[in-house]
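The structure appears below as structure tokens.
Shown here: the complex without one of its protein chains, the others still in place.
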Amino acid sequence: MPVLRQIRERFAKEKPLTGLRVAACLHVTSETANLLLALQDGGAETAICASNPLSTQDDVAAALVHEYGIPTFAIKGEDSETYYSHINSALDTKPHITMDDGADLVATLHTDRTDALDGLIGGSEETTTGVIRLRSLAEAGKLKYPIIAVNDADTKHFFDNRYGTGQSTLDGITRATNILWAGKTVVLAGYGWCGRGVALRARGMGAQTVVTEINPIRALEAAMDGHQVMSMDNAAKIGDIFITLTGGIKAVGRQHIEVMKDGAILANSGHFNVEIDIPALEELADGKQEVRPFVDEYLMGDGRRLNLLGEGRLINLAAAEGHPSAVMDMSFADQALSAEYLAQFAHSLKPQVYDVPRDIDEEVGRLKLLSMGITIDTLTAEQEEYLGSWEVGT
Amino acid sequence: MPVLRQIRERFAKEKPLTGLRVAACLHVTSETANLLLALQDGGAETAICASNPLSTQDDVAAALVHEYGIPTFAIKGEDSETYYSHINSALDTKPHITMDDGADLVATLHTDRTDALDGLIGGSEETTTGVIRLRSLAEAGKLKYPIIAVNDADTKHFFDNRYGTGQSTLDGITRATNILWAGKTVVLAGYGWCGRGVALRARGMGAQTVVTEINPIRALEAAMDGHQVMSMDNAAKIGDIFITLTGGIKAVGRQHIEVMKDGAILANSGHFNVEIDIPALEELADGKQEVRPFVDEYLMGDGRRLNLLGEGRLINLAAAEGHPSAVMDMSFADQALSAEYLAQFAHSLKPQVYDVPRDIDEEVGRLKLLSMGITIDTLTAEQEEYLGSWEVGT
Amino acid sequence: MPVLRQIRERFAKEKPLTGLRVAACLHVTSETANLLLALQDGGAETAICASNPLSTQDDVAAALVHEYGIPTFAIKGEDSETYYSHINSALDTKPHITMDDGADLVATLHTDRTDALDGLIGGSEETTTGVIRLRSLAEAGKLKYPIIAVNDADTKHFFDNRYGTGQSTLDGITRATNILWAGKTVVLAGYGWCGRGVALRARGMGAQTVVTEINPIRALEAAMDGHQVMSMDNAAKIGDIFITLTGGIKAVGRQHIEVMKDGAILANSGHFNVEIDIPALEELADGKQEVRPFVDEYLMGDGRRLNLLGEGRLINLAAAEGHPSAVMDMSFADQALSAEYLAQFAHSLKPQVYDVPRDIDEEVGRLKLLSMGITIDTLTAEQEEYLGSWEVGT
Partner (left out) sequence: MPVLRQIRERFAKEKPLTGLRVAACLHVTSETANLLLALQDGGAETAICASNPLSTQDDVAAALVHEYGIPTFAIKGEDSETYYSHINSALDTKPHITMDDGADLVATLHTDRTDALDGLIGGSEETTTGVIRLRSLAEAGKLKYPIIAVNDADTKHFFDNRYGTGQSTLDGITRATNILWAGKTVVLAGYGWCGRGVALRARGMGAQTVVTEINPIRALEAAMDGHQVMSMDNAAKIGDIFITLTGGIKAVGRQHIEVMKDGAILANSGHFNVEIDIPALEELADGKQEVRPFVDEYLMGDGRRLNLLGEGRLINLAAAEGHPSAVMDMSFADQALSAEYLAQFAHSLKPQVYDVPRDIDEEVGRLKLLSMGITIDTLTAEQEEYLGSWEVGT
């Protein structure tokens, strides 16, 4: 993670986070560990809980506790009760700054744990889903402190959502099933940045791609990118593999499950395990068996077999290693610089959802290009003047 | 142009532009003619001048005058003096609304023809370059009336700039040169929406693609899209074909021309004919000859031959037919609906650059999908509620 | 045409074709002219007739006659009678060697003009279709002299059929219609080398691709390359654009025409104008009009409009410029070297269809790489020994 490393080195010298407590609700992986260590080097006290019951790398959790003394509340496969108790434990550390991945920490803060709101100066949110929830909270006038939408940084969503999710979603499904992608019909629910990325990579592996959408402009874009676009009612009948990337619920619902082909594969790469209607699947099935790790084969009443991967949780985290560290490097560089920004400027912010400042975004881009050995052009004075002027025409 | 047709039919009934004069400075093509007729059916009086000296389809210009009685000031190949006299003639019609493609009309209004500012209620601008110029004018506090940046509508720049320019740029170069794209090294200056589109299509034709940029985030994106990214100083030495798409000047400059390979091809698809430093090319050359229509072969002092296409003007308009009508259909639907919006709401707008209202953008998307026979999903009440809520979590 | 140029220079010195008469039945284009001049420089007397009634470039035909004194029997748009009288005129020159593009010359020789068989030492054939006809003739024991299947050379069909036809077919359709490819459903009948090439380029332009085939292995390949594969009966209902590339007849037949969508476009890039069942189209239509050059709009009895391009003849030749000279360069280098080979070795050949000798094929490849400035590796002695041995194992 060369970008975060450069930031960490500067933090170690400048200590911009001295005196601040940060509570992170993130996937507990080796990449996240690097972020925590950067914050720690910057002078912060940190604590972490898992943002997903299945995504914890237990060896990383252990190392955070034993080698770095960071309070870590996470264990792979924890149940829902443990999951929320872990969030509460993280809040017990009385953080000044929160870092969230899906907004569960913030939601808990605004419901059961309003006691912990005191002292908070700001937070950041890593995901599309979380940002949607937070904006909804803000619009309702209920958000209590400023939050930076790290997800919306160009160096985050252009890269993490598109290239990271694109590659790692296929990786997770390949590891779980060992299917050949070439010749398969892959149905993608949702054509946001994640959906675009997965569609691109699925085609790159030789699959035929079908996109479903609710937004007319995204649907048009998918069609002009060469994907088939149709309603899920129609797509359900022809897909070999279904991947949900909507951030919503029941993108694959009961009426779709009822008409799928024998052998169809269902995976979620959106956010929560509600994008596929698993209760309906359970109800329609006579039984299920785990045919490979992370593959539950449901035997339907009519004899069809449908395969649900990773219990409908994020497949790239469940069955693979999540995002490659190269993309987390950029996202977490945005996180670290946003924390520094909050330390400096939170007092002047309102309880709203903020964009990552453009300067931070471009700085992350510059550090990344540097690490790739790529040189780009800079505007000459003459070119800059031209772009800034309006007199010069045809 | 099925989208514009639907709008035109409604305009013919509702006459939303009654009593308004519109002066358009656009490429005089059959697509533009359709826009003018829609405005006319909507009750407007219209006049048009060319936005580019080379892009006029003379038969269309003639038909506009003789069949539809629309004052038309444009002739293919007009010189710079005629070009500006035509702009002045269009302004002489005392328009209430301007439609611009590159902001030459607006620039003239704000310099030589401030007399024509009276009576103006609003305008619209079709291109990236024009919007940059207008924002610069607005920031300087000098813009005198509100302008809608049609270019920035999703249904415009996502489709026109990317798919339209992407395809038609290659088309123009193919028609001019009849080269085989497969195996060629294509250097693209600029990775905005136009650059992305041309890069995608160039690779789709089997070329190797090299991107130059000044923006670190776009440069990163190009690299992760699989293109080689480097400075133009390095790209100049290896390119077979150079295409400028920056909206700026001298993206291909003297020092680049000096090191290009024998036989290199230079084309512009950005906006003005200043993206390639043609004066430097002329100066470095011993002579030139037209080897095919739209191909000037420059014989350089050192014996190399460099081919400049379409005199450095927009190659898709110079050597092909501009954008396919399918993309102009959407852009011009945005134009027509923006004119209607100005007729209704201009009085409440300030002299600034405005985005196309989201409603207009989505309406155009919906009309386009309809014309393609594509059905998409709509959110159920349950799904809508979920997305609007912040309580539901992991 | 740098490859042919190098061969021509050698021919001019070595005169390997002295005393031989060559009759060519090829598309009369500037590229073909270069081939004829190379043969002439090699010492041959040459004559040419058109291999397609629509593909003649009249200015080239004129130049061949007036500047180079080559008997040329071809005029763009000639009718069937003139076409065959031209073939007869070419045979009247009493050739020793024939060069054919579709085997019409050879077919005439074996039917109406058996008188001209005397003196023939060998021939060559440029196309897949022609080679199929010749093999059929040879298998029937009726072929009277040896013919080299230039079409089957790797440096021909890998490049001409795939990259040449791939690009130029789209180019022809674009010029004829100015459609936007992105988002269109393109149905390709046939997945041979031409079909693969067009499929690749259609996808490269953003289209959705559907392939029909009769060969199970090619059908599988198409599916695994990510194309939809189905019967033409099903494809007929969903296609926006149909392109036939089978070398056979009625790939698009009456029952397909009956179910096509309003506005569908039909083009042939296979060989003859029998791939689309034009008589059925005429019969089912109430009338037709030319809406753009090379676009006949048929008004069907049920109100649908179907667009036939270039009268069903090769669309890349009818509406564009045929193959880019870069691919013809390689094919015609194979032709020239095959003529030289026949001059030397025809006496030892039997009346069969022969492959292009491997040495000629690789020589053309080497000359082409040289012209592109590409350096490749060569085996070290150690590597060569390894590949030639069978003892070395795991």
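Just so it is clear, A, B and C label the chains in written order, and each chain counts residues from 1 on its own.
Just so we're on the same page, contacts are C-beta pairs under 8 Å (C-beta built on N, C-alpha and C of every residue); 3 or more make two chains touch, one makes a residue touch a chain.
As the structure is a computational prediction, the values presented were derived from the model and not from experiment.
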Cross-chain touch to the chain not pictured, restricted to C:2, C:43, C:71 or C:248, is C:248
Per the touch rule stated above, chain C touches the missing chain via residues 51-53, 80, 83, 102-104, 107-108, 110-111, 132-134, 136-137, 140, 154-155, 158-159, 163, 212-217, 219-221, 223-224, 229-232, 234, 247-250, 272, 274, 361-362, 365-366, 368-369, 372, 374-380, 382-383, 386-394
Touch list for chain A against the chain that is not drawn
163-164, 166-167, 171, 174-175, 178-183, 200-201, 203-206, 261, 321, 323-327, 372-373
Given the full complex, what residues of chain B touch the hidden partner chain?
182-183, 203, 206-209, 220, 223-228
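One rule holds in what follows: only the chains that are shown with their structure count from here on.
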Please categorise the chain-chain contact pattern as a line, ring, star, complete graph or other.
complete
Per-residue overlap in chain A, given as positions that touch at least 2 other chains:
220, 223-224
